[in-house]
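Mind having a look at this structure? Questions to follow.
With one protein chain withheld, the remaining protein chains of the complex are depicted in position.
Just so it is clear, A, B and C label the chains in written order, and each chain counts residues from 1 on its own.
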Amino acid sequence: MTMAVTREAAEQWIRAYAAAIAEHEQALTQLDMAIGDGDHGANMHRGFQAVLSRLPTVAEGDLAALFKLVGMTLLSTVGGTSGPLYGTLFLQMALRAQGKHELAPEELEAALRAGLDGIIARGKAAPGDKTMIDALKPAQDALRQALNQQESLPEALRQAEEAARKGRDATTAMEARKGRASYLGPRSVGHPDPGATSAHLLMECAARTWV
Amino acid sequence: MTMAVTREAAEQWIRAYAAAIAEHEQALTQLDMAIGDGDHGANMHRGFQAVLSRLPTVAEGDLAALFKLVGMTLLSTVGGTSGPLYGTLFLQMALRAQGKHELAPEELEAALRAGLDGIIARGKAAPGDKTMIDALKPAQDALRQALNQQESLPEALRQAEEAARKGRDATTAMEARKGRASYLGPRSVGHPDPGATSAHLLMECAARTWV
Amino acid sequence: MKKLINQPQNVVAEALRGMAAAHADLLRVNAEPPYLVRRDAPVQGKVGIVSGGGSGHEPLHGGFVGTGMLDAACPGPVFTSPTPDQMLAASHAVNGGAGVLHLIKNYTGDCLNFEMAAELARAEGIEVEQVLINDDVAVQDSLYTAGRRGVGATVLVEKIAGAAAEQRRPLKAVAEVARTVNDQSRSMGMALTSCTVPQAGRPTFELAEDEMEIGIGIHGEPGRRRMKRASAAEVAVMLVEPILGDLPFRSGDEVLAFVNGMGGTPLLELYIMFAEVARILEGKGIRIVRSLVGPYVTSLEMAGCSVTLLKLDGELLQLWDAPVKTPALRWGA
Partner (left out) sequence: MKKLINQPQNVVAEALRGMAAAHADLLRVNAEPPYLVRRDAPVQGKVGIVSGGGSGHEPLHGGFVGTGMLDAACPGPVFTSPTPDQMLAASHAVNGGAGVLHLIKNYTGDCLNFEMAAELARAEGIEVEQVLINDDVAVQDSLYTAGRRGVGATVLVEKIAGAAAEQRRPLKAVAEVARTVNDQSRSMGMALTSCTVPQAGRPTFELAEDEMEIGIGIHGEPGRRRMKRASAAEVAVMLVEPILGDLPFRSGDEVLAFVNGMGGTPLLELYIMFAEVARILEGKGIRIVRSLVGPYVTSLEMAGCSVTLLKLDGELLQLWDAPVKTPALRWGA
């Protein structure tokens, strides 16, 4: 699957991410204990377990139905900061996937960008604030650039994943200016951001699933 | 001073006991932490520090005045179980020392016995209940017996101290039937009783002071 | 020692200053000898109710001084009974001519000191009645112990006797109601951690991470037995079953259910415990008609809880519902 992301492939991505979150739940929570309130892993895990249990209800639906289900489920089961933000990501993607059963690479890129824009509009974080944006935005930029350079989707996603990883790693040195970590001021420096870490995992699952 | 206990000697005894309590405060409290509520050292120390500070007010008084001051001070500053009991001991001794400036050995013995009887009347503990009685009563019995056998007061007190020590040590194997330690049932076995320990100290100070 | 204090030996006196500063509308604090008394004491013609005991159980007793509950409370040092002179002074302060009732938790120290206080007060012409509170079913055999301890029921006795006194019932009748509440109440407690007496500076006992104590009192004493930690559901059974069997409580009974926090356990957990207690009672056909949930009879910062059940009748219910206005318990006023 290199030409377009099918309905089936998209569901594989969601399932892979749910599995990755389950695997990294404790690690994400521990990151959040260092500079937040120790719930990011539990939040994401609760949300994606709910998503898994509801996936059958949209088995017949298109990509928009799938993404909407994910977005609405995250919105109503995650809570905290990550619920509305990841929820918005998928709801925005759903808007770009209306009536579609597959997304061409450029359509996928546009959908993801709409999702990122939605997160920025809601959370008002800028790059460098030590949030999930610091993983998502570099990934998005790398994805667009690679596609513009006619790279294949798998290669473009590989580059996006790498950019997300670098972005995640760069958050370690940052002083947080948004979210709970910002209350720590300089004490937030030296720890990677939990949300950037879960965001990198999302890109990593895409790169791994859509080869 | 072997023939009679003078007013001055009695005050020396009280001062020696206050010093001994200060020295053993932590130890007494630790015994009480094991089978009680961890305050016996603090209780006794608070009381005898108050006694020390008030001793000057009876500098001119007889033995009754001294013992009454000690008893009333313990009563109003110690609280807990040991306050009324040690308070009663000294108030009863005061009654036997009315108008006296010294006590012959037999008078001393009678005064101490009245004190012990007062404690028993108030606290209703019997020997073997794992209380201060288990140190005081053997000491009292040894004192009377030694005096009956025409021993000198120092020798009689030496024997009384030894009996108190053995009585204290015997409490270790006892299961408490009175006071807080009784709530522990069998779990109270294996620890010496705090009150028996402070009671032994009282006899030990008498033996040490009145040589 | 992780405490918000100044000098360990001053904790009680300083907390009393805080009470006085915070609740001047309800009570006054006498510094020497230390006692708290309702602002308008003595109330003429009303039985004066005095309680007291070692400190470290806050809000008990000082937090229950006010209209419809205690007229005075005598705080001792932490976990140490107060002294007869405090009780005597408090009895004078609340004596409005109808006599004074002493409510005493059954601990040797409290009993001895209150006894001496009553002797002194009577000698000075005050009519005194005393009621012993001994609701703790963890203490099983009073032949071999100092008798059952007074624990959670203390709040219920103080509230209900306070209401009876407020109705101007005579001394004997108020004492009678207090005895009834005690007789109809049973409690049992447990601890997940010990607590640290400020002057001792370290925990009274040590519990491993996976251990708990069942059958504790309220003075940081270890309990009847040490066990592996269990779920809230299992703990509820361990506390409620001995309570139910003891009175005994029967199907059809109406009860006040009181889940008490020992000081360090958050309300979230107390409500989980309450849900478990309610489930057990429902299964036995016992109806909870009143409830109390919170840290009312504490043991410093001990983590744990106790359960108290009081079998209610119309009379007790009406007295429980009567207005009360104290720092820690307040309704209808």
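Criterion: contacts are C-beta pairs under 8 Å (C-beta built on N, C-alpha and C of every residue); 3 or more make two chains touch, one makes a residue touch a chain.
Everything quoted here is computed from the prediction, not taken from an experiment.
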Original post:
Of the chains that are displayed, which are in contact with the missing one across the whole complex?
Top reply: A, C
Original post:
Which of these touches the unseen chain: C:L192, C:V255 or C:L312?
Top reply: C:L192
Subject >> Among C:L120, C:L171, C:I288 or C:L317, the residue in touch with the chain that has been omitted >> reply: C:I288
**OP:** Pick out the residues on chain C that sit against the missing chain.
**Re:** 1-6, 11-12, 14-19, 21-23, 55-56, 58-59, 63, 78, 192-193, 209, 229, 231-233, 235, 257, 263-275, 278, 288, 291, 293, 295, 298, 300-301, 303-305, 325, 327, 330-333
Original post:
List the chain A residues touching the unshown chain?
Top reply: 29, 33, 36-39, 42-43, 46, 75-85, 122-123, 175, 177-180, 182-185, 187
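The working rule: only the chains that are shown with their structure count from here on.
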Original post:
Using the average of all C-alpha atoms in each chain as its centre, how far is it in Å between chain B and chain C?
Top reply: 32
Original post:
What is the distance in Å between the mean C-alpha positions of chain A and chain C?
Top reply: 54
Subject >> Separation of mean Cα positions, chain B and chain A [Å, integer] >> reply: 75
